[in-house]
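Here the complex is missing one protein chain, while the rest keep their positions.
Up next, chain A:
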Amino acid sequence: MSPSPSSQSSLSRRTFLTATGVVGAAALTACSDLTPGASSSDKSSTGPVSTAIPADEKITLVVADADDTTMTPGLIAAFRKKHPNITVKRNYTGWDDYLKSINTTMSADSAPDIAQFTSGMQNLVPGRLLLKAGEYGKAYGWAEKFPGLDQITLTPDGKTVGTGDLYGVGAGLSFEGVYYNKSKAQKLGLTVPPATLDELEALFAKAKAAGETALVAGNLDGGLNHAFNVLLSAHLTPKDREAWAYGHQSATIVLPEAEKAAETLKRWVDEGYVTPKVNGVSDNDATAAFAKGEGVFRISGNWAAAAVAEGLGEGAGYFNMPPVTSGGKVRTTGAGVYYCVSSKSKNAAAAAAFLDFTAGAEAAAITAKAGFMAPDAGAMPSQSGLLGDVQKGWQTVVKDAGLQPFIQNSSSPTMGDTLTTQLQLLAGGKTTAEKFLAGLQTDFENYHK
């Protein structure tokens, strides 16, 4: 651009400002919907429902999920085969991005019919953007088919889990336990499985003394939450745990048992059992390192089983997180892939049929192959090797009714970030167990005030 004569330049600047102001003001007054919150009309309730889906009508369902296993695509493919008139489109988004974008996606007019339910989506409940699935649940008999439905049952304000209306089903369940490197355990003379938490810690000490990384972990993105969650499961009473994790009024995590859990984790880091400089290693890299043969133990979920089995082969082992006292019931942390239905869906009956399909025997094979525990545990094909060990562990967890929610999933929408921050402070020696818990409680109270 060549230098312009001064008068024109002044003109353009003034015109620019005036026009901008005029257009801006006009658009602002014209647009009455500047804060597009949900309207008051309640579309989330269903009338009488039926389990029949029209077979002669072409139906398209859109599924949004953050499931990076073969489960969701596998279920979709099998469902399409069964219902040739239903086309299912899948919108996959990576986990972190899914968490941050799903509320906007579900608020749009073009919301997907089915979405994976994740933490933070409780805000959609008071916005009436999720379909109340209770009527379908009754029609299909979901209470008998699906374990863990309380994790997707919410109060009308969305702040408390476990009571209120049902919003979906858990198609594949996950839970956490301890993986170990069999050949190293043998070489170091470690007897597994340990009967108590203290025995587990003694194994850590022995491994450390032999120059090994006892517990492989990564906390760059807050991966120590796996260890902390299972420690909490072992120490805290299920009632206290659920009250807090489900966001019940006046619940607290500032409890002596929780402090024990936090102190145990801090001790593991301080004693050098945990991967050195754990704050600089990502959770995925920790799994990869363990699968490559680094360290002896790793606390993670069944979703890591496939990677560990592939890396360590016959040398991969698994046991459930031991209880505090010998012979106690097994308690661990888990969640699952939950599907819910948008209240904007025009094909709710077909969407409900998909949800129901995930409970069947055909789905169980797909779910189990992806490393999840199927709702119909009896229909899961028996597996050998590490996946078989994990499956056996799951049966014990179910028998002991020991599956508890992740504390960061529904206690508050910001708890994931807060827990990561606090765990990094704890592992970095910048905070005490007491202050750590107080930090979590502050976040909880900010949301539930």
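By our rule, a contact is a pair of C-beta atoms (placed from the backbone, for glycine too) under 8 Å apart; a residue touches a chain by one contact, two chains touch by 3 or more; residues count from 1.
The rule is simple: contacts and distances are computed from a predicted model.
Think of the chain that is not pictured: of "Heme lyase CcmF/NrfE family subunit", "Sugar ABC transporter permease", "DsbE family thiol:disulfide interchange protein" or "Peptidase M16", UniProt labels it "Sugar ABC transporter permease".
Interface note for the absent chain: among A:60, A:85 or A:101, the touching residue is A:101.
The chain not shown here is touched by just one of A:170, A:360 or A:416, and that residue is A:416.
Contact with the chain that does not appear here is found for just one residue of A:69, A:93, A:123 or A:396, A:123.
For the options A:277, A:346 or A:399, the residue in contact with the chain missing from this view is A:277. Chain A residues in contact with the hidden partner, per the touch definition given at the top, are 1, 3-4, 6-13, 15-16, 19-20, 23-24, 27-28, 34-35, 37-38, 40, 99-101, 103-104, 107, 120, 123-124, 126-127, 129, 219-222, 276-281, 285, 413-414, 416-417, 420-421, 424-425, 427-428, 430.
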